[in-house]
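Every protein chain but one is kept in place in this view of the complex.
Think of it as A, B and C in the order they're written, each chain with its own count starting at 1.
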Amino acid sequence: MTPAAAPGRFKGRSLIAFWIPGMVLVGIIVLALLVIAIPVLQNLEILAATAADPVVLHAFLVTFVAGFTAVGILALTGTPLAYALSRTDAPWKSVVETLVDIPLVLPHTVAGLMVYLLFMSQGPLGGPLGELGLTFEDAFPGIVAAMVFVSIPYYVNAVREGFGRVPVQLENVARTLGASKGRTFISVTLPLATRHILYGALLAWGRAIGEFAAVIMIAYFPLVISSLIYYRFTTGGIAESQAIAFLLILLCMVLFFVFRVLTRRAGVYDDRG
Amino acid sequence: MTPAAAPGRFKGRSLIAFWIPGMVLVGIIVLALLVIAIPVLQNLEILAATAADPVVLHAFLVTFVAGFTAVGILALTGTPLAYALSRTDAPWKSVVETLVDIPLVLPHTVAGLMVYLLFMSQGPLGGPLGELGLTFEDAFPGIVAAMVFVSIPYYVNAVREGFGRVPVQLENVARTLGASKGRTFISVTLPLATRHILYGALLAWGRAIGEFAAVIMIAYFPLVISSLIYYRFTTGGIAESQAIAFLLILLCMVLFFVFRVLTRRAGVYDDRG
Amino acid sequence: MIAVEGLGITRGAFNLSAITFAVPAGSYTILMGPSGAGKTLLLETIAGFYPPSGGTVTVGGVDVTLDPPEKRRIGFAYQDYSLFPHLTVEGNVSFGLRMAGVPSRQRGETVQGLLARFNILSLAGRYPGALSGGEKQRVALARALGTRPVVLLLDEPFAALDSDTRSSCIQEVKTLQQETGLTILQVSHARDEAYLLADQVLVMDKGVLLQSGRPSEVFSRPAHRTVASIAGFENVLEGTAEAAGDGTNHLIIGQGTLVADSAPKTGEKYFICIRAGDIALTREKTGKEGAGNWIDGQVVSVIATDLGSRLRVEGAFPLTVDVSRHLAPVPGFRNGDRVVAWIDPRDVHLIPVPALPGGEDR
Partner (left out) sequence: MIAVEGLGITRGAFNLSAITFAVPAGSYTILMGPSGAGKTLLLETIAGFYPPSGGTVTVGGVDVTLDPPEKRRIGFAYQDYSLFPHLTVEGNVSFGLRMAGVPSRQRGETVQGLLARFNILSLAGRYPGALSGGEKQRVALARALGTRPVVLLLDEPFAALDSDTRSSCIQEVKTLQQETGLTILQVSHARDEAYLLADQVLVMDKGVLLQSGRPSEVFSRPAHRTVASIAGFENVLEGTAEAAGDGTNHLIIGQGTLVADSAPKTGEKYFICIRAGDIALTREKTGKEGAGNWIDGQVVSVIATDLGSRLRVEGAFPLTVDVSRHLAPVPGFRNGDRVVAWIDPRDVHLIPVPALPGGEDR
């Protein structure tokens, strides 16, 4: 190696001019995390009290259970929709795609208004379902309904992407090996899309438990975490809402980490399997 | 053509078994749109009165101007960040990517709490900026700050995807033709990513004008559309909030359509150019 | 065996029309054609992945035109072998038996037999991602044969392999086919695969079947311009047949003439195909005079090749000539040399130019 080629002096590819303005945004996000974490860690008593508060615990329970229920509903209905979309090539497909994306682009309170109008006791869905004994207004099913509505595009788009990456050739070959359409889907397509399905579920769950506007408009009570943070915030309890937010971020990080460890090998195939 | 091969009888690829469950979700979304549109169209007087209400007009103005301002700030800071991310291959890149994604996964009220804590008059950003004369609490800059914060991942991820699709080979060739790093970015990379940059801006704008929780926590006033819909909803004016929501959806559709027409040829290169 | 009659299909920009051919039981047929000819689509339609717009497909004597792929008794392998990445080699090979509901113990025995047959027992627990190209091919064949198909369809199976692996894979498939009497229909773009493997070659272009026959027949006597190009003729000239005065006809090409062994019709236009290796070059006419075509010319370029050199000769019409160092041990030809080319009339192959200008095989 000649000294002339010391790596430090070859500047052909430096990106520093792009990182400098870009770091403004990254810096704001880092500061935003610190502005929650530092006060909480400086006052662990409030954190402990918050963690033991039955209202907080109940809100966590409601939020997480509602989130899992919403994801379950999405898995049952969104998975076939995603597969049908990924394997259709008709001109009307883009209409369905646009419809699926609507909850993504709707202002949150418009989505909330829609969920309320659909699922209120006189609503086109709330009415019939009410006769079956399901109440949505200020009730757990209302929270689930709001969560499902706002998370549809998150789940469907991620899973469709996954199905889109399963080569049609693999399905074709499975058919020649004697598998029917249904068995091909279950034995080939579904296992190969596992990673995207789990990722879509995680995204949808994250979106669901974070929803505020749509949830409070159909069911302010039982309180979900989002609503509780807002409630404490407006009633002067900034330190408490900081503590709840901190706990929520912590819990989500733990859950995400566990999820990542559990699914690390999902959809990865090699000799160590 | 022999009658034996009449297309109607070859069912090898039908997807009907997947469309049926999938249509549940699409149906809910269609119903949600109807449940807003039908009552409004049945009572055009309220629509006319709402469209002429100066409070509503002011809210629209505030929302749209704040949205465009937020997108402008994102374009100046997020574009270089997206490019740097798309051309970096270092192990710490995933840390930056995770940070950029944080506003996407945060519950809305947690994001609101963060924006408030950052930009309130004693906050780490609100303090110094306040001395420069910028007030955020219950003020227009607060709305913009909330909007920027929640839209960062929408803009940066879309634009990074666009830059990622510009082959590095094109940049390399431009360099051999005498273009410096900066001129290569401006003459080759930026024009080829136009479509994704515009798409990212549209996504970020849609996310920004729809934000509710983060906006009301730093600046309930001046009212944005989201807040106005919620305010009318909680004060018994469901018909009015339906009308505002209808107007908002209509206006957004018009804007999206105009945008699409204006950008239809952006990033498409062929002989008709 | 497999028979296709009047098969048509429209799919996107592709359009196959009235394809008719048969692959006799136990034989090997290779389907060739330029890219975009519709070769893969034809294979996929035979396998039942797409509905045909007309015609019939018969497999082992049974009309399967409307049957779904799983009822057709056809084995299929794409160019990349399409192994299931989430299953081990054993899982891949046993897939068909599992779908057929074969009980676990019996399945195990059959699969062991297949793995042994293809010499991949040691790979049983591996995933496809960890296999080499040649190993993948063996797994794909074992998997396809597990369900005892009547016919095997292979889509460019050797195209993605490096040259050493490619020759050994071709050899393996040839041996397999000879030992088991399998019926195989394969897509290929390489002439050597057809020579090595095929009993029958089909050439198609733009959705139409142009020619079929034994490889040596099709490649020495192409009936269309496209087939001549696939057959690798280095010289394809255009000329018109005229009376030569001695009762036979010769061909007028530019300023020159040429005699062919076949009898061209007066006034007809022909593509005249001559292989570069079928032309002999000398410095001056030799004793053979009168026995064939003698063309005077001048060497305008000389390029070395593995076994000699390739020359470009300009005369009454241009010729590409391969000179082997075994054929011409005289001092090599150089740029500007005056030469005489000798062409045996039996090596001059004629294809009538289609009457309509701009016809589909011009």
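The working rule: a contact is a pair of C-beta atoms (placed from the backbone, for glycine too) under 8 Å apart; a residue touches a chain by one contact, two chains touch by 3 or more.
This one's a predicted model, so the numbers in the text were calculated from it and none came from an experiment.
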| item | value |
| --- | --- |
| Sole contact to the chain not displayed, among C:Pro215, C:Gly239, C:Pro264 or C:Gly297 | C:Pro215 |
| Among B:Ala82, B:Val159, B:Val188 or B:Ala208, residue touching the chain not depicted | B:Val188 |
| Selected from B:Ser14, B:Ser180 or B:Thr234 as touching the chain missing from the view | B:Ser180 |
| Residue of C:Gln79, C:Thr165, C:Ser229 or C:Thr257 touching the missing chain in the full complex | C:Ser229 |
| Chain not shown, touching residues in chain B | 167, 169-170, 172-181, 183, 187-188, 191-192, 267, 269-271, 273 |
| Missing-partner contacts on chain C, residue numbers | 34-35, 162-164, 191-192, 195-196, 215-216, 219, 229, 231-232, 275, 277-278, 280, 303-307, 310, 324, 326-327 |
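Following the convention adopted for this analysis, only the chains that are shown with their structure count from here on.
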| item | value |
| --- | --- |
| Reference chain A; chain at largest CA-centroid distance | C |
| Best-connected chain pair, where connection means C-beta pairs in contact | A-B |
| Distance between the centres, which are taken as Cα means, of chain C and chain A, whole angstrom | 53 |
| Distance between the centres, which are taken as Cα means, of chain B and chain A, whole angstrom | 17 |
| Euclidean distance of C-alpha centroids - chain B vs chain C, Å | 54 |
| Multi-partner residues of chain A (each touching 2 or more other chains) | 175, 181 |
| Interface hub residues of chain C, defined as touching at least two other chains | 48-49, 68-69 |
